[in-house]
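This part shows chain A:
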Amino acid sequence: MTAQTRSGSTGGFFAVAWAVAGRQTYKYFRNPAFLAPALFPLFFFVAFAGGLTRIGSVPGFDYAAGYTAFQFVWALLQAVTMGGAFTGFSIAGDFENGFARRLMLAASNRRGIVLGYVIASIARAVMTGTLVTVLALVIGMRISGGYDLFGLVGLVLLANIAATLFGAGVAMLMRTQQAGPVIRTPIFLVLFLAPVFVPLRLLNGWLETVASINPFTTILGSARGFLAGQPQNVLPAFGIGVALVIVFVLWALFALRRAEKAGS
Partner candidate 1 sequence: MGRTDGIEVEGLVRKFRGGVTAVDGVDLRVEPGEVYGFLGPNGAGKSTMVLMLTTLLPPSGGTARVAGYDIVKEGPQVRAMIGAALQEAALDNFLTGRDHLKLQAALHGLPRAERRKRGNELLERVGLSEAADRRVRGYSGGMRRRLDLALALVHRPRTLFLDEPTTGLDPQSRSALWAEVSRLARDDGVTVFLTTQYLEEADVLADRVGIIDRGRIVAEDTPEALKAEIGRPSVEVTPANHRERDAVAKILSRFGQEIPSQPETVSVRLDHGAEGLADVVRALDAEDLKVSNLRLDEPTLDDVFLEKTGRSLEGAGEDPQTEEAQA
Partner candidate 2 sequence: MGAFITQVAALAARSVLRTARQPAVIVSALLFPMMFFAINANGLSAASRIPGFPGDSYVDFAFAFPLVQAALFGAITAGSDLARDIESGFFDRLSLTPMRPVSLLLGMLFGVIALGLLQGVVFLCVGLLFGVDVHSGFPGMVVLVGLTILTALGFGAIGATLALRTGSVEAVESAFPLFFVAIFMSSINLPRNLIEADWFRFIATVNPISYLVEGIRSLVITGWDVQALGLGFGCALAIVVLALAAAGTSLRTRMAR
C-alpha cells in the first residue's frame, strides 16, 4: 500500500482507528486501573450472588442455571457498559488536556478516532469480562448453555459498543471531565431499573412498569437465557442491541462534528 492510498478516505479511516485503539490499549496495560470498571460490578456480584442466594428459592423463581448465574449475567453486562462509560471519561480527559486536539490535527479521517476508541473499549471489555467470569466460576457458577454462549457474548459486545458510543458522544459534546456523571448516571439507572434481583415476572409496582419498558430488560433476559441454554427473545434482544448501536453511532458522529466546529 502506498502513502497515497493510505491517506485516501478508507485507508485513513482504519489507519486512524488502529492508531487510536493502539494508544488506548497501550495505556491500559501501563496502568492496572483500566480494570476499574470491573470493580463495582464485582462488588455487586459478590454481594448479590453470595448474599441473596436464598432468593432463588422464592416461589416462581424459575431460572434454570441458579442464582449465581442469574446475577453473573447482570454483573457482566454492568462491567462492559461501565467499561464503555470509562472510555467516555478518558475521551473527556483527552479533550480537557488537549490531547484530542493533536488527534484531530493528525487524523485524516476523524471518524476513525471514534472507531479507535470503540475498538479499545472492546479490548477492555474482553479483559474485564474475563475477570468477572473467572470470579463467577470461582464462586461456583454452573454454565449450562453450549453454543448458546456465543449469543451471550454477542449481546455483551453490543451492549459495550452502545455504551461506549453513548459515552464518547457525551464526552465530545462536553469536552471536560464534568462529562463523567452525565455519562455514568443514565447508564447506572438503565442497569438498575431492570430485573436485577428477580425475573421480570416477580417484580411488581412501579419497578415492574419501568423495567418492562426499559430496553435493557430484554437484552438482560435474553442474555440470561443463553447462559442457561434456554434462549429466549433472541431476535428482539439483538434487534434492540443493533438499534442502540446505530442510534449511538449517529449520536457520536453528531458530537464529533460539534467538537470539530468548536475547534476543540
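Just so it is clear, a residue touches a chain if its C-beta (ideal position, glycine included) is under 8 Å from a C-beta of that chain, and two chains touch if they have at least 3 such contacts; residues count from 1.
Regarding candidate selection, all candidates are chains of the complex that A comes from, given by their letters.
It should be emphasised that the depicted structure is a prediction, and the values quoted were computed from it without experimental measurement.
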| query | In the complex, what candidate makes contact with chain A, out of 1 or 2? | reply | 2
| candidate 2 touches which residues of chain A in the complex? | 39-40, 43-44, 46-48, 50-55, 57-61, 192-193, 195-198, 202-207
